[in-house]
Structure formats: C-alpha cells, structure tokens
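Scroll down for the structure; my scribbles are underneath it.
Of the protein chains in this complex, one is absent; all others appear in place.
Chain lettering (A and B) follows the sequence in which the chains are written, and residue indices restart at 1 in each chain.
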Amino acid sequence: MNKSATQDPSIIKTVQFEVLRYNPEGNEAPRLQNYSVPVIRGMTVLDGLNWIKEHLDSSLSWRSSCRMGICGSCGMFINGLPRLACNNQIVHLHSDRVTVKPLPNYDIIRDLVPDLEGLFEKHRSVKPYLIRKDTEEQEKPTGEFFQSQQELLNYIQFAYCIKCGLCMSACPTVATSENYAGPQPLTAGWRYCADSRDEGLQERQEVLYSSYGVYRCHFAGACSQVCPKGVDPALAIQLLKKDAFLRSFGFGKKKKAGPVLPPVRDWTPGGKIPEAPAKTVPRKTE
Amino acid sequence: MQQRLKNRLGIMGWLGGGRYGMDRYAYALHRITGLGILAYFIMHIIVTGQRTGGVERWESTMAFFGSTPFKIGEFLVVLAFAFHAVNGLRLIFVELGWWIGKPGTPSFPYTYSTLRHRPLFIVFMVVAAVLMIIGGVDFYFVLK
Partner (left out) sequence: MRESRLWFWHILSAAVILVLLGIHMGIMHLGELLHMAGIGSGDPVDSSQVFGRSRQAVFMITYILLLGAGLFHGLYGLRSMFFELSLSKSLEKLVGGVLAVAGIALFLYGSYVAIVVYQMNGV
C-alpha cells in the first residue's frame, strides 16, 4: 500500500475493497480481488475505485460519468444492495469491507461493467414518448399542450428515472425471466400512460399487459427500495394493474388527451428571439 | 472472441440475494406457501375422493393418514394457509393500488410505496401470527 497515504492526517481509516474481476478474453473464471484503500471524508465508493485504478491496478474496469448520481452509469452491487457507486460514501456503509460486484441480472462485459442493452431495448418497447392522435400538431405545433399542476403530479415522480437499472437487479422476477418487461420499462410505460397529454395506451397495452407485463410483478418492493431517485417503480406497476382493473369495468382514465392552448402572448413558434433588455449594470471588463 | 458472462441470479434470486426489505421475503414466503398448499390440495382431492367408497373405505383411509407425521404435515398446511390467506388479502388490496399512497414529487430522503405501506404490513403479519397461534393451540389439543 502507498506508504505516504497512510500518514496523511485526513485519512480516516483504511478499508478493504473486494472487487469482482472478470476478463472476457481469457478463459479464467471470475474472481474476487482485494485492495486496501485509504478513506478520506466524503469519499464515495466510486472515488475508491478511482483511487485503486490510479494507485494499485490500472486494469480495473467500470462505467461511470457524471459522479453525481444523474447519468445512471455507475450502478454496482455494493455491500449487499444494488447502488450507485458515486452516490454512496464509504463511511456510510459502516463497514471496513467494501464488496463491489457488477449488477446482478445483467450479463457481465468485463469486471464491473454490466450489459444494459436489454434494459434499453425493453425501455424502447413501451414507446416512452407522447403518442397523440393529432400528430400534425406534434410535428408543427401551433400552441402548447395543456396540463394542470395536478395532472403533472400523476406522473412526474416516474419521470425522474435515470435508467440506471438498479431496480432490475433487485427484482426477483427479473432474476429468472429474460422476457419480463421489468420495473424500469413498466414504470416508463405508466409515466406516459398517466400523462394527460398522451393517448398511447392502446399502443402500449400489448407490452404492458402481456404475459410478460405487469402481472409478473408480485410487489416484492425491492425495486422501490433501491431506486436512487425515489421513482418508486412498485407504485407505478400497481397503478398499471389498478388502471386495467378499473377500465375493465368502464371506469378510469379518459381516452382523449388534454386540449391545445393558444400560443403564449408575444411568441411565435420558430420566431425571432427577442432582443435582450438593456444592461443595468456595467460589465467589470468595460 | 469476447464473451459475456451470464449473471442472472436464477431461482435463488426469488428467495433473497441482498439486504432487501421484508416485503421481498413476504413475496418469497407467499410463493412457497402457495406451492405447498397447491400440492396438498391436489393430493387432498384424491384422498377425499375415497368418500365414494363409503364409511369403511373412508375410515381405513383416515386410519392411514391419522398417524402423527401426517397430522404434523396437516398442521404445516394450516400454518401455510394462515400466512398465505392473510398476506394474500393484503396483496389483493395493494395490487389494486390501495394502501400504498399516491405519486408525488420525490425529495430526499425518499418515501415510497412499500415504506408507506409498512405499518399495515406489520398489522397483517400480526394477524397471521395470531391465527397461527390459535391453530397451534387447537393442534396441541389434537395431539393430546
């Protein structure tokens, strides 16, 4: 271990990282490799991996980008739960051993890199965009689609999803089923079906309510527990079941999308950008 | 050639595989008890079919199934039933959107459906436990 590092007074403690290594080129079986990592205040698991890569082992691979819990690339199985590596501080794990494995239920590409392609494909299969009868209006808008604050609340929570795929790792059905749509795609489906501007239920129905759809969910609730954005996929899926149930008795969501409002005053679509107002404070450089 | 490594948890993933909340274990138990009761039920249909043979056949059947190991097996069905029925009633409501709250705007620390539902979950589990205890008391007298 780096000697000067242990003497640094800002180091709180040293933890053992136990990282799963898998090399797709060799014929070796995956194995756990140990690294000791000095921890300073505020250091995340992702920082720990970076430290290993910089000081101990440049061959270690994983995926990350924003390091602030918004891009959804750094999902890993850390100390018994699927979590974002950048979103969890090492000291908050309350353990001197940090076990990092790739997210379960996805194929492993290398080390900690899961293959999320299946997730994205299923996400696409629910048509996660506004579907409307007035496609003309969508292509060449003459105004804006009306939506009240109350209507926004019906789906905004589900729009927070960053497609990190942690929920799919936690889901027991996904553990055996390649076909089950899964918490993330179903939630994305409901995010649009619950949108008052949308009329796409008919088109999404055959995915959402197929034999690989919402009824393969048994409310184990693990998806909602691990979601780093508070999206609550379990809630969305039960709301999908409720919606189908109510509709089968003739209740539930109206079929027609909300109205198109006339354009905001003094604004023409694709029109000129208005002049900036006159400066009130002189610029420093001037 | 690069090879992907399969990493699905498989059937063991139904039973656990992480530090998950109690709902996930209730799910596993609901599965196991459901399967157990189903297996019993199928045998049960065959066994109670012996009634067509009249009193004699019924009594010889019951003489066979009346021994203590079978009684204990039946008691396990009672326990499984108590859990599956009470938890199942809970699931009927939950899966139709009751008792898990409404969507809102998420703000940290997040609240979510299973957490909001937790107090009721515990109430239902207590009811299941009480039913099991009542069944157990009866079973105690049966064995006596």
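Definition applied: contacts are C-beta pairs under 8 Å (C-beta built on N, C-alpha and C of every residue); 3 or more make two chains touch, one makes a residue touch a chain.
Everything quoted here is computed from the prediction, not taken from an experiment.
K.L.:
Which residue from B:L38, B:I72 or B:A129 sits in contact with the chain not drawn here?
P.N.:
Within the whole complex, the residue contacting the unshown chain is B:L38.
K.L.:
Even though one chain is hidden, which residues of subunit B still touch it in the full complex?
P.N.:
31, 34-35, 37-38, 41-42, 45, 48-49, 51-52, 54-55, 58-59, 62, 74, 78, 81, 85, 88-89, 92, 95-96, 134-135, 137-139, 141-142
K.L.:
Since one chain has been left out of the picture, which residues of subunit A touch it in the full complex?
P.N.:
Interface residues of subunit A facing the absent chain: 173, 176-180, 205-206, 209-213, 215-216, 241, 244-245, 248.
In the analysis below, only the chains that are shown with their structure count from here on.
K.L.:
Cα centroid separation between subunit A and subunit B, in whole Å?
P.N.:
About 33 Å separates the centre of subunit A from that of subunit B.
K.L.:
Show me the residue ranges of subunit B that touch subunit A in the complex, using the header's touch definition.
P.N.:
Contacts found on subunit B: 2-14, 17-21, 23-24, 26-28, 30-31, 91, 94-97, 100-108, 110-115.
K.L.:
If you look only at subunit A, which of its residues touch subunit B in the complex?
P.N.:
22, 24-25, 30, 77, 79-82, 102-109, 114-115, 153-158, 160, 170, 172, 174-176, 178, 194, 218-222, 224-225, 227, 229-232, 234-236, 238-239, 241-242, 245
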